[in-house]
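What you see is the complex with one protein chain gone and the rest in place.
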Amino acid sequence: MQEPVVSDTRTANRELLDFVFSWPKWFFAVGGALNGLLVAAVAVVILMLMFGLQFLGYSHPVYWGFLIVNFVFWIGVSHAGIMVSAILRLTQAEWRRPVTRAAEVLTIFSLLTAVQFPLIHSGRPWRTMYWTFPYDWNRGAWPNPRSPLVWDPSAIFTYLTSTILFVYVALLPDLALARDRAPNRISRAIYGVLALGFRGTTRQWRIQAIAGLLLSAIILPIFVSVHSIVSWDFAVTTVPGWHNTVFAPYFVIGAVHSGVSAVVTVMIVMRYAFGLKRFIKRDHIDSLARLLIVVATVWLFFFMLDLFFGLYGTEPAEVDTWQRRLVEPPWVVIAITFIICAYVIPVPMWLFRGVRRSFFWMFVTTILVNVGMWLERYMVVVPALERKSGLTFTYGDYAPSLSEFILVAASFALVILGFLTFAKLLPIMPAADIKEGQILADRIKVGRANVPAAMRE
Amino acid sequence: MSNAAHESAARAAAVGALGQTIPTDAEVPPSDGTRWGMVIDLDRCTGCQACVVACQAENNIALNEEQRVLERRAKTWIRIERYWEGEFPNAKARFIPVLCQHCGNAPCETVCPVWATYHNPEGLNVQVYNRCIGTRFCANGCPYSVRYFNFWNPEWPESLNNQLNPDVTVRSKGIIEKCTFCVQRINRAQVDAKTDGREVADGEVQPACVQSCPTTALTFGDFNDEGSTVSRLAESERRYTLLENFGTDPGVVYLKKVDPHAEAPEGGHGHAPAEDRA
Partner (left out) sequence: MIHPEAAGLHLALRPPYRPQALKVSPRHAGAAALAVLGALGVVTYVVKLVTAWGDRAAWAYPTVALMFVLSTATAAPLVAYASRMAKGYWALPVRRIAALYAVPSLLSFVLLIPIMAALPPLEGRSNLWFGFSGGAPFLTDALALSILLLTGLALLWFSAVPDVAGPPSRVRAMPPLRRWLHLNWAGTQKQWKLLRAANLTLGAFYLMGYVYVHMLLSTDLGQSLLPGWRSGIFPAYNALTGIQAGIATILITLALVRKFSPEAGRFIGDEQASALGKILLATVLMWFYFFWSDFLLMWYARLPGEVAAMQTTVAITYVLPFLLALFLMLLIPFVLLIFNRVRQSLTLVAGVSVFIVAGLVFDRIRFYVAPMANPEPFGHVMHELPAPYWPNALDVLFLVGMIGLMFAVYLYAAARVPILNGWEMRQGSMLRKERTFMRARVLVLGKPD
């Protein structure tokens, strides 16, 4: 397992930087299509700004829906980068090397996409600064520190800042590499400035390594806090079906589940789109799948806790909510799809080595996981509002409108576009890290077997 | 529980004092001693909806056209909830007027990121339209679902322009609005009383719904004034508050319907059976 990539440095450099310095035709086609979706979404947002939120599917008393679900979903996906990078780095898992950068970049763009949603979803988005920035402006009132909606921006922006720092520190040697191989003067100057004068001296490497390790350790509590706080957007209220103490770890582990799955999907797409067949191998996907089995099972445990302790008190309103979630049409369809996609199909399949090592099946199952996890968030958020309290007279319904579908589709376009743009401009494969892995790789002979091994850093 | 006998008297007293087990910040009395509140006698309510119309006119609430009602975006600061009891043909309609409960321990207030809703010293749950940014978190947090969102700017036909109440803000799109206990009338009464150099008398302030109720099912007043009508009514054996298990300490007290044929009271815990859904 975990065979290292072995090739000479020169070839590796060329292959890893290939996409940065080439312009394949599909790049323009895909980029154009994605931009088209974004234009549609911008049009919807402008309409919302001009004429209010009447185009969304909200009604009394269901005031949160698709857009908040999508916010939670993308925040969830953003948890992959740190899960894969920081934890695997701290535990010295060798197979992390080709995976890290893509996961971190996915974090950045899914975070940037996620934060759009609570903003355009508020009634008066032009007043965003009033609650995201701790200042009393001209109102004489500071933001209310008791509100989870004030904790949210602090946690998310801290996470965003530290993730960008994390990516940048790891990127420095690769930027220097791009500078040295840039085809023309302008790009050489740009990469040169970005590389901050990285020349590969021992001292620079040492600082870079220490900064990476420290950031890994510091970022972990932030990583946990972000989705916990997102979960508290719901759980601090007394809404039956939302108010459950298990929500924070349940959301975090669900986020890791969907995030790591998204990383696998992205890795497989990158393997073919960017011609990285020699760097992204079956071993990497296999290791991620093993990790996913554990994560998914822990997630299922927390889901069960949520369900059991939702029904536990046999409060009528809470039972109504769970009945709405799991039994009543149309939710029963969503509930079944969700549990099948998020656990019942993928996890038993991952138990087979053949599936874990098949790019096709891993692509299919990880997509399924994210379909399931999107529906899971939908199931958590909306039925609880439809059955909010004992006052059955105010029971409501929610049906998403076309605008919401457009906005959700556009969020996927935005993330993909951001990722593609990054990969076009900057090295998406951590070249220095991969080469370090090649140097640390070793073999140990045990009897007749020749076992791949690695030096401990 | 053999140790209970050895328990000190002081300890027992402390436990007794904590019998309510409601957190202390809810028990802080309003600073100037007023707590506005309402008593709703369900035995008198006929479900005629006069209060709903009066509220609509008084508070510049946008017109609830048929389409608005169908898409459940109609705004009714006070609404008559109708529940069916029993099976046809012996079905009985039960009415509960539900408005903002002006909770002493309000779930909506803590979650607002911009202090658009807060508790004022007179026990009112106040909505500051200017601060509101429309996250709708408060509407989700409210177990009574009495907060309404403005999906668009309200419009009235030309002929109704002079009907608007100049004392009440017309709410623009993108913000939350809800019952204010007709705070403009409270303010006017207080200004009048101050001008005359006296206290506001009991019954002097009447929100539009109270004023219009033909059966005087609704009564408004100060709960902290022991002699007021509401305080007297609230001592009734029939008293209960809506959704007591949420511990919200509402400023609206309901008096149970007197019905010799009624079965076990269900209003006490605020749970109407699901099959009674309107």
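Should a chain be cited, it is by its letter among A and B, assigned in written order, with residues numbered from 1 in that chain.
Methods note: a residue touches a chain if its C-beta (ideal position, glycine included) is under 8 Å from a C-beta of that chain, and two chains touch if they have at least 3 such contacts.
Please read all numbers here as calculations on a predicted model, not as lab measurements.
Peer 1: If you put the missing chain back into the full complex, which of the shown chains would it touch?
Peer 2: Its contacts among the visible chains are A, B.
Peer 1: Write down which of A:272, A:308 or A:352 is the residue touching the left-out chain.
Peer 2: A:308
Peer 1: Which one, A:340, A:409 or A:453, makes contact with the chain that was left out?
Peer 2: A:453
Peer 1: Per the definition of touch given earlier, which of A:19, A:73 or A:232 contacts the omitted chain?
Peer 2: A:232
Peer 1: Go through chain A and note every residue touching the omitted chain.
Peer 2: 1-2, 94, 221, 224, 228, 232, 235-238, 243-250, 297, 301-302, 305-306, 308-315, 442-444, 446, 449, 451-456
Peer 1: Taking the full complex into account, what residues of chain B touch the chain not shown?
Peer 2: Against the missing chain, chain B presents residues 1-4, 7, 11-12, 15-16, 18-23, 26, 105, 107, 110, 245-247.
In the analysis below, only the chains that are shown with their structure count from here on.
Peer 1: I'd like to verify one number: the distance from the centre of chain A to the centre of chain B, where each centre is the average of its C-alpha atoms, in whole angstrom.
Peer 2: 43
Peer 1: Where on chain B is chain A touching in the complex?
Peer 2: 71-74, 79, 81-83, 96, 98, 107, 110-115, 130-137, 139-141, 143-145, 148-153, 173-176, 242-243, 245-246, 269-274, 276-278
Peer 1: Mind pulling up the chain A residues that touch chain B in the complex?
Peer 2: 51-54, 58-61, 63-64, 118, 121-124, 127-128, 130-131, 139, 141-144, 146-150, 233, 236-239, 315-317, 320, 385, 388-397
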